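For this depiction, one protein chain was excluded, whereas all remaining protein chains were kept in their positions.
Order of writing sets the chain letters: A, B and C. Residues in each chain are counted from 1.
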């Protein structure tokens, strides 16, 4: 199982702080595809962070990683 | 009589906070020439302020004006 | 030196972190909540952060500054939660021996915060509210990591 943290409007759109994926490992691209299908969210502008670092589409997310969805940021 | 305020090293070089000129009116250029003669100070880099504004060599200093010698500044 | 907090930010406190005998110049950037943006009135803002990652990314910005301006020391504090008009959202303090570098490094820091630090703001207007994203008008997110985007 992989837990994916949500922030900002994603929390409202998915209705969840944390989404659970029933797999032990998958690519960032596949993770986004699955989330897009499950929640009908726009994933084009989403980044994925693995252990607090930005990940590339081909990076692998594994059980135990700290995973988060990062929409375009607007701090400052 | 015209009173001329001194600051920084000029105060040390002339030994005075305020120099008194025994005239009722003269040009800035003449004022500097007189001070140069009296105190053997280098006046090339000195500005004169009349009533808290920088003056030009041809400006006239008159009795009652607030007059000051302004060496190159070094604030900030 | 890099902090996400839900408490009001004291400018003096962030500035004090970068004071040192080698420094002759400190430049602060203080981001405050502006009431009007393009004619639209903001009532308040809500900032949310992914705090662990945000502090890590702030530290990365400090490291990038160190590479480009080796004599610079940087401290950044960003606030989260609900902010009223004129409340301080972020304070960036950069100290350097000479002032040019402090201005440049400070401006670099705020540009990078808007690119890579996971903090989001929700604007509250008179007629609604909205999470703000992509305020730099960059749509390149899907093309790469924001960590790789360098300011022009």
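Methods note: a residue touches a chain if its C-beta (ideal position, glycine included) is under 8 Å from a C-beta of that chain, and two chains touch if they have at least 3 such contacts.
What you are looking at is a predicted structure, and each value in this text was computed from that prediction instead of being measured.
> Over the full complex, note down every shown chain the hidden chain is touching.
The undisplayed chain, in the complete complex, is in contact with B, C.
> What residue numbers in chain C mark contact with the hidden partner chain?
So the residues of chain C touching the unseen chain are 10-12, 15, 19-37, 85-86, 95, 97, 99, 102-103, 106-107, 110.
> Which chain B residues would touch the chain omitted from the figure, given the whole complex?
On the chain B side, contact with the omitted chain comes from 5, 7-9, 12, 44-47, 49, 52-56, 66, 68, 70-76.
Convention: only the chains that are shown with their structure count from here on.
> Which chain has its C-alpha centre farthest away from the C-alpha centre of chain C?
In terms of C-alpha centroids, the chain at the greatest distance from chain C is B.
> State, to the nearest whole Å, the distance from the C-alpha centre of chain A to the C-alpha centre of chain B.
73
> Which whole number of Å gives the spacing of the CA centres of chain A and chain C?
Inter-chain centre distance comes to 24 Å.
> Any idea how many Å lie between the Cα centroids of chain B and chain C?
The mean C-alpha positions of chain B and chain C differ by 49 Å.
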